[in-house]
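Structure first, commentary second.
The complex appears here minus one protein chain, its other protein chains still in place.
The block that comes next holds chain A.
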Amino acid sequence: MTALPAAPALTPPARRFRRLRRDYFGSPASALMTLASLGILLGLGWWLMNWALLDATFSAAATQAECVQAGGACWSVIAARWRVILFGIYPYDEQWRPSFACAVVAGIILLSCLPRMWSFRRLALTWGLGAAGFYILMRGGILGLSVVNEQQWGGLPLTLFIFVATAVAGMPLAILLALMRRSELPVVARVTGWIIDTIRSLPLLSILFTFAIVVPFMLPGFLIGEKLYRVICGAALFFAAYQAEIIRGGFQGIPRGQDEAAKALGLPYWQRMSRVLLPQAFRLALPATINQFVVAFMETSLVVVVGFIDLLAAGNTAYKTGEWKFAYVEVYAFVAAIYFLFVFGLSRYGAYLEARMNAGHRKE
């Protein structure tokens, strides 16, 4: 093993310049590559800026002909159809409700990211109140709000709801599955292993389809429930199967001594797990867990196959009309920007968590 060179401390400008010259202009070939890459990047940037800003059309009233003549992006489609993209087919006059509902979800996510909120009571309270607030705003039926069925939910609030509900329901299930798979009773461990592997061998699409369409044929009427919640159950099951294996990976990274020491202290099973092993397992599994969250966020767009107009499908709906059929690139760019905002935020938060946890680790 060779030790990596230690990162240099902050360099003064002169030294930084010298380093730049050494790294990028060390030889004629290297200088040529640098200049060529710079040229390509600048060209792309210039083209992109022209397309997205300088030659673009912004007015909601612009027609296809005006957009084509201007030559750049036709952001008019967003100006005219942003409410379809963000809220799908949610009744127009009631769309302040999903706006607030999105704010509620964003609020509880941000709150739970703050380290000072990390106690079971505070988190449970935030999430309980948040979930109730979201549901009342979206579904209505009380406080004088008209009822809006789950099938009319759409766009960003639906995507956020499916993601958050999948994660909130899937995470405890994942922990349970991981613990059961590590159980000392061979039957439990073996059967859990089979369950996890079975779920993992099925495509998410077929799981969603089964829960949305096939399950109602098999359940008695009072158990069927709303399609949205069945689909979330399916997605949560899928999430849990993968996340359980990630947590198990984390467990395997913990030295045996930890468990043995906890046992020697006479801690009962649940305390050993919740106070000693799980926190360490989560720390070890953090990068993979963040990864799993990002994937779960992306996969919410699959619910379109069972008839939900999530953010991506709402984008499709927005450009597929006689007037805006040509402007699909702009709509996809807009939707991609929204996804980027959330996923990038999630990854940065993951990086922050890692740094925070590793800070404690290094001190040891």
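Just so we're on the same page, contacts are C-beta pairs under 8 Å (C-beta built on N, C-alpha and C of every residue); 3 or more make two chains touch, one makes a residue touch a chain; residues count from 1.
Convention: contacts and distances are computed from a predicted model.
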item: Protein name (UniProt record) of the chain left out of view, among "Amino acid ABC transporter substrate-binding protein", "Glycine cleavage system H protein", "Cytochrome aa3 subunit 2" or "YceI family protein"; value: "Amino acid ABC transporter substrate-binding protein"
item: Hidden-chain contact residue, picked from the options A:F209, A:Y229, A:F282 or A:Y339; value: A:F209
item: Those residues of chain A which, in the complete complex, touch the missing chain; value: 64, 68, 80-81, 83-84, 87-92, 151, 154, 203, 205-206, 209-210, 212-214, 216-217, 227, 304-309, 313, 316-318, 320-323, 325-326, 328
